[in-house]
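The complex appears here minus one protein chain, its other protein chains still in place.
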Amino acid sequence: MLEIKDLTCGYDSEFLLKDINFRIETGELVGIIGPNGSGKTTLLRAITRVLKPRKGSIIFEGKNVWQMTFKELAKKIAVVSQNFETSFMNIEEFVLLGRIPHYEKFQFLETKKDVEIAEKCMGLADTFRLKDRLMGEISGGERQLALIARALAQEPKLILLDEPTAHLDITHQVGVLDLIKRLNEEFGLTVIMGLHDLNLASEYCQRLILINEGRIHKIGQPQEVLDFQIIEEVYKTVVVVEKNPISSKPYILIVSEEERQRRGK
Amino acid sequence: MREKTIRWAFWTAVLCSLLLGTVLFSLCIGSVGISLKKIIEVICEGNTSTEYSILFDIRLPRIILGFAIGGALSIAGVILQGMFRNPLVEPYTLGISGGAALGVCLNIVLRLNHTLGLFSLPLFGFLGANLVIMLVYSLSIRRGILKIQGLLLTGIMISFIASSLIMFIMAISRVEDLHGIVFWIMGSLEEPNWFLIKLSVLVSILGLIISYRFSLDLNAFSLGEEEASHLGINIERTKRSLFVLASLLTGCSVSVAGIIGFVGLVVPHFVRMFVGSDHRILLISSFICGAIFLIFCDTLARTIISPLELPVGVITGILGGSLFIYALSKKQAVLGGK
Partner (left out) sequence: MKRNKILSISLFSICIIGFYFLLKLPVDSAKRIEPFRGPERIISLGPSITKGLYLLGVENKLIANTTYCISPPEAKKKEKIGTAVEVNIEKVFNLKPDLVLATSLTNLKAKEKLKNLGIRVITFPTPGDFGDMCKQFLELGRLVNKEKEAEKIVKNAEKKANSIKKKVENLHRPRVLVQVGTKPLFASTGCYFINDYIEFAGGMNIAKKAKEGIYSREQVLKANPDVIIIATMGIVGEEEKEVWGKYKTLNAVKNDRIYILDTDELTSPTPVSFVKTLEEITHILYSGK
């Protein structure tokens, strides 16, 4: 569905993503991991046309992303960002914004269908009960759910999430990720998400793309990517990788300095 | 959603009736009071009496121009505040008024209105405004991307430069020209040329209609440019179009009526407190509210110290500012954007 070929892009300063190549198939749930500043957000921005690539191409369902109109792209790919300016609207209006790509040329009032879809998405994301609350008044976790509801309202085929679990407590982290997993399995929504928490990535993603210093370090299933040597190489910190007793997925155990010294002796 | 549409329709109806009321109020008041009953009589009588002339040749043109300019400046303010996501932005921030004033200054000092006719005054104003628009635009566009912050800063700087140039011209001009310049700058809805009045109305209403094409874009813009692009908005094209639209509305208004401040800044904020930040209702409400406000202020300006007239900008400033502060302190401020 999504193919990245020889992508090189970046900002005016030195930092660049170099020679990125990978493919994502329909229905996959892929996680992008890597140290801070490795380029996760940059990659997501490149895919959504925010950043223009210096070299290479991004092909979505056979068409180059840069040859589609913004509207076309928005009907296919939805983005859940990390932070954005709060606005003085309530949840319902916010989610309805997601219907904009589907509006007709001279339409500027939402149709009944739009409202129905918005309500369905709010229901899926468990934000229906909040629909009259203002965006600025709800908690971080609830805002994340609202963002997902809006993304769903776009009726996309692919959904990109940039650190959806940042700043959330465990309840909300699990809640959000469970929702995403459900959307992926029940509705066939393809998901790419950037995560900083390796264990969450391991638990929920089918495949992982590890990025380090602007290049792809390793692509594969969590078992392949989350190997202690690879992690130490990339994250420059000592870890122990165990099997999660509940789900049998790899589980990263950090080793604090104290422990390291104790073991050393 | 049905409820929302009803609420919007209600507000629009209320504002329209307020507008009608203000127009009638303005028609009745003047150095010669003409009651409502008399107005109807006069209309039936036709084109003969003094009252008819007063109503339709003196007061009505001012009211119509007030409608056009009040509306145009207000929606220019809404557009710019939505684009810049900054509540302090108003139509004159981008330096357009400075450019127009400079154009008019040059015209007056070079006595061009004597040779080219009175029509050249607003023409020069418009040319000056356009020059500034193009300057600000070209200075803020980098590799095809229009930088919002650049627009703001460049506009402010050009505003300052224009003011200084105007002061320079004023310092070397004759006394009678000085009067002309100062009075033009102070702003006035007195316009002898019907063509210009009709032109202003046309531009304002067209501007309103066109702005609706971007009402959703403006809603999306409130989340930031990046988010808006994720929602399918072509932000570069939208920014360009909105900038040109707001600039032309401002340029036309300033060329015809001089600098009438505060309308573009205060009216959007005031209206937001009552109808919310959704641009689909905000645009039309601000237009009508701006028209009401300007017509009302102009009526006060020409009657308070009769037979002398105050510049309308004085009333808009004092009244607008005070109303705004009062409303701000009463209601929980719902300033859009921040």
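In this document, chain identifiers A and B correspond to the written order of the chains, with residue numbering beginning at 1 in each.
The rule is short, and it goes like this: a contact is a pair of C-beta atoms (placed from the backbone, for glycine too) under 8 Å apart; a residue touches a chain by one contact, two chains touch by 3 or more.
Only a predicted model underlies this, so the values are computations on that prediction, with no experimental measurement involved.
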Hidden-chain contact residue, picked from the options B:Ser188, B:Thr238, B:Ser253 or B:Thr316: B:Ser188
Contact partner of the left-out chain, one of B:Ser35, B:Thr50 or B:Ser138: B:Thr50
Among B:Ile145, B:Leu206, B:Met273 or B:Val314, residue touching the chain not depicted: B:Leu206
Those residues of chain B which, in the complete complex, touch the missing chain: 30-32, 47, 50, 53-54, 56-59, 113, 118, 121, 171-176, 179-180, 183, 188, 190-195, 198-199, 202, 205-206, 209, 302, 306-309
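The rule is short, and it goes like this: only the chains that are shown with their structure count from here on.
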Interchain centroid distance [CA atoms averaged], chain A/chain B, Å: 45
Complex contact set, residues of chain B against chain A: 1, 5, 85, 212-213, 215-216, 219-220, 222-224, 226-227, 229-235, 276-278, 280, 334, 336-337
Residues of chain A that touch chain B when the two form their complex: 48-50, 69-75, 78-79, 81, 84-85, 87-89, 93, 97-98, 100-101, 103, 106, 108-110, 112, 115, 154
